[in-house]
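Inspection log for the structure reproduced underneath, given as structure tokens.
Every protein chain but one is kept in place in this view of the complex.
On to subunit A.
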């Protein structure tokens, strides 16, 4: 069993598991932090960005002037943003049988894999994961396609040139694998390969393994996966949460008794408490709005935003902010809000019981009804008419490189009464802000990451007790910025097996048994004999049929007389299997008294018995034959008398157990 690690990003994993003749890809995460090296894509022409000076190397060379621009001491690529794909050279991706998706953030690289590698398999995901994943992809494509850029920078990627660039461009890795965004057509084609599954549904793969998604508690429809055969169990834990937010709680007990537990997607901000961050978010928001400033919240259009809206729903009345408009701007804002209301089965218990009333599970329905929350597909159109300040705007993309958020950064960045509040943990806020420097607006960092922290994870591991733990190498040492915090790393028994991008791990597991079925007719013919108390054995000679990785034993067929050679083409497969009884193994000892009695019955009377240290020697005088009986051997020495030999053989065999 092998694990191929195609992504180095711990929360956007992409691993391939080879297990019992199946090849399973676990998640398909797209590392979008590469986009931070690019200039933002403004929705309307931005004179500031247009006027940025081109980059000139130290020796005054200007050949990259067009591709690279400098802003506040940092160099950015002036091109459509590109993303860092999972490794595609480590193994032949066309051999992948299935892709298991754990949550909608971990499927963003799907079109790259399913459309350009010869992939012919199936993708398994829950319905919310598919629907919301589709929205996120649609949004991404929309963000990028609506601001076409004529030029695409490629020169800087040249290894020789990249070496000369200033940091961090110099240090970016895997630049050659960076790719620009896919198209909507590719998204649709990729998602058409998705097969919907529900929690605790058992899905058979080629009869060899069974996969089961389990609730992971992180987002709508997010799942951990169990990949098991009858005797081996691999748990894939990715993006799980034990906090009570909107999704169904995490199913922990089903992870027990795993041989291997692959652990990815822990919290990216282990030092921040999501509840505290939520409080800070509200108070900063209120403070800014009260002083007449605007609040910008760069966020994904699904996920934490539901919790933020719910929190605000309770907060705005108590903070008397009822007159402040909330805007949610995204091409998929409406869909995201609508979809969130129809996945009752995937929600936590509280929200489920609301649906039974029947009421919408999320209170943002009421915010929309009362006109406190308004959603728009973009800043163009209706929004410009309705727009009132001060206000709170939720919009994407959290990298601040594309989407409507770029417009608001340009609009509000110069005024210090405005605030930007970062809630998504995926991007470093300082890097995200870099191309907007110098910036006057206030900046608050309240990352809300509900995924497992190290305390929760070690508790979880203690509880489910996997035999082996596999995790990204980032988790086995403290974060580089806090190298003294030894509590911010995984510490468990047995020691973890860390991986990095391009690792190939051999998972330590020996398969010993396989499931086989005895047909009832065969089972009927077996007569187990009790060898030891509680242990019975039976010798089985049967025909083994293997089909679809399932093994069945059928009774051996009596050899039928060979059918007359037909004129039709011979079909080799239909020939009955060779029938032969293998020589049995013998066990036991021949009891001397009973043996003598039996001999007598068969007319052998003249027997001289002699005791030896190991047993007896019988001399059949009339037949001039010796039989040496020892505890675990019998030696018959006779003349060339085949009839006698056969008789003796049968008699001895009567007393022995055959296997």
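Quick notes on this one:
As a working rule, contacts are C-beta pairs under 8 Å (C-beta built on N, C-alpha and C of every residue); 3 or more make two chains touch, one makes a residue touch a chain; residues count from 1.
To be clear about the criterion, contacts and distances are computed from a predicted model.
Looking at the choices "Exportin-4", "Protein O-mannosyl-transferase 2", "Integrator complex subunit 11" or "Translation initiation factor eIF2B subunit alpha", the name in the UniProt record of the chain not drawn here is "Integrator complex subunit 11".
When you scan A:342, A:417 or A:443 for touch with the missing chain, the hit is A:342.
On the side of subunit A, the interface with the absent chain consists of residues 127, 197-202, 212, 230-231, 334-335, 338-339, 341-345, 352, 355-356, 358, 360-361, 511-520, 523, 526, 528, 531-532, 534-547, 551-554, 556, 572-573, 576-589, 610, 617, 619, 624-626, 631-642, 645-646, 648-649, 652-653, 656-657, 659, using the contact rule stated above.
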